[in-house]
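This is the structure I have questions about; it appears just below.
Complex shown without one protein chain; remaining protein chains in place.
Per-chain numbering from 1; labels A, B and C assigned in written order.
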Amino acid sequence: MPKISQSFPQPEVWHKHRVFYGETDAMKVVYYANYLTWFEIARNSYIHKQGLSYIEIESRGVFLPVREAHCRYYKPARFDDIIYIRAGIGEWKRASFKFIYEITNESKTKVIATGYTIHPCVNATGKPIAVPDWLKQACICK
Amino acid sequence: MPKISQSFPQPEVWHKHRVFYGETDAMKVVYYANYLTWFEIARNSYIHKQGLSYIEIESRGVFLPVREAHCRYYKPARFDDIIYIRAGIGEWKRASFKFIYEITNESKTKVIATGYTIHPCVNATGKPIAVPDWLKQACICK
Amino acid sequence: MPKISQSFPQPEVWHKHRVFYGETDAMKVVYYANYLTWFEIARNSYIHKQGLSYIEIESRGVFLPVREAHCRYYKPARFDDIIYIRAGIGEWKRASFKFIYEITNESKTKVIATGYTIHPCVNATGKPIAVPDWLKQACICK
Partner (left out) sequence: MPKISQSFPQPEVWHKHRVFYGETDAMKVVYYANYLTWFEIARNSYIHKQGLSYIEIESRGVFLPVREAHCRYYKPARFDDIIYIRAGIGEWKRASFKFIYEITNESKTKVIATGYTIHPCVNATGKPIAVPDWLKQACICK
């Protein structure tokens, strides 16, 4: 297990989660697709922490689908474990940005998984648009 | 395990399914909420078999939310099992109807779970409406 | 929407939850099977609140599968809603017991769904056993 990153992009959020039975599989560990759900939950926490909400972003005509998702699994999470999903924005491009994630143990010392998701900004018809300034500003300021 | 019902409402559908890893939990059996997903898949198969589709039903302004769901578990399903979801409509009321289900083993002889879902008909604004004749006719005719 | 129950069995737990995107479906409401997952999460919270854990219960050779599950849906939950899952034990039998649930809005005033699950006690080989005294005592005492 790697240690947590000392240079994680700021601001960041640490979302606490207790593993429930429905997330596990017959190997007695969390099913691998559920890590992407955890990423989404942490993205949402991040957005809220920065004073925004997806609903408000969408009401301004901006949609943030997922273009790409990646996860690297180091150590399984198990039923009833407390884990943290750490999330921040690792890269801004003109019309997209990248969330990065670390899933850690309860003591926030070891990383059990890492990952990223890439989000283009699109309008209501699905056409790519530049990242709005208000979105970037809200996400950058602590 | 009970035997399959000899007086199941007709028409009926038998939807074949192979249990995948993501459906199981740390008890090495299918997680209990997934049976409701199986019910939905079988409802959809039923609708298709009767020559309709949810999309077409909704395009006619009729929506079929779930008002009530019930499942009785007799014997667990496990990873890689072949099971069948048998579905039919057990009851018609003026403004709602009831789907009933039997989940069976691969040989269609034993029932591993039973259940039902109750569906009111509502319009686009969520207001209850009478079951449309065309819907009932399509579902009744074999 | 009914009001919350004034005579809910005690002790009880109120588990707070924010609806995430993955829980919703194309009707823009929470998919109906996910309410059973919420029930499980609240059961686990309840067990923890009473000073136990499923893992400890299982380590004592007692397993609590679900024999029956029921949900009545009153009003849909939507993405980003804060909801509470209220859980308590509504009935004790010799070899099984019944959890009951109310899903409420953020202000804990209105019930958006109710439900129950019935759990037999079984040993490691799946054989029914009487509810252990230590389990009942732990769950009854506040």
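Everything below uses one rule, namely that a residue touches a chain if its C-beta (ideal position, glycine included) is under 8 Å from a C-beta of that chain, and two chains touch if they have at least 3 such contacts.
Since this is a predicted model, take the numbers as computed values, not measurements.
**Q** Please identify which residue in A:Glu40, A:Asp80 or A:Glu102 touches the non-displayed chain.
**A** A:Glu40
**Q** I need the residue numbers on chain B that touch the omitted chain, in ascending order.
**A** Here the touching residues of chain B are 18, 20-22, 37, 40-41, 44, 53-55, 79-80.
**Q** Even though one chain is hidden, which residues of chain A still touch it in the full complex?
**A** Touching the missing chain: residues 27, 29, 32-34, 36-37, 40, 63, 65-73, 76, 117.
**Q** Quickly run down the residues of chain C that touch the omitted chain.
**A** 21-22, 24-29, 31, 33, 78-79
Here is the rule we go by: only the chains that are shown with their structure count from here on.
**Q** Shared interface numbers for chain B and chain C above half of all numbers used, same, or below, different?
**A** Over half shared, hence same.
**Q** Write down the pair of chains with the top C-beta contact pair count.
**A** B-C
**Q** Which chain is the middle one, judged by CA centres?
**A** C
**Q** Quick check: how many Å separate the C-alpha centres of chain A and chain B?
**A** So the centroids are 35 Å from each other.
**Q** Distance-wise, how many Å sit between the C-alpha centres of chain A and chain C, to the nearest whole number?
**A** Centre-to-centre distance between chain A and chain C: 28 Å.
**Q** Can you compute the centre-to-centre distance for chain B and chain C, using the mean CA position of each chain? Integer Å is fine.
**A** The separation of the two C-alpha centroids amounts to 24 Å.
**Q** If you look at chain C, which of its residues touch at least two other chains?
**A** 37, 40
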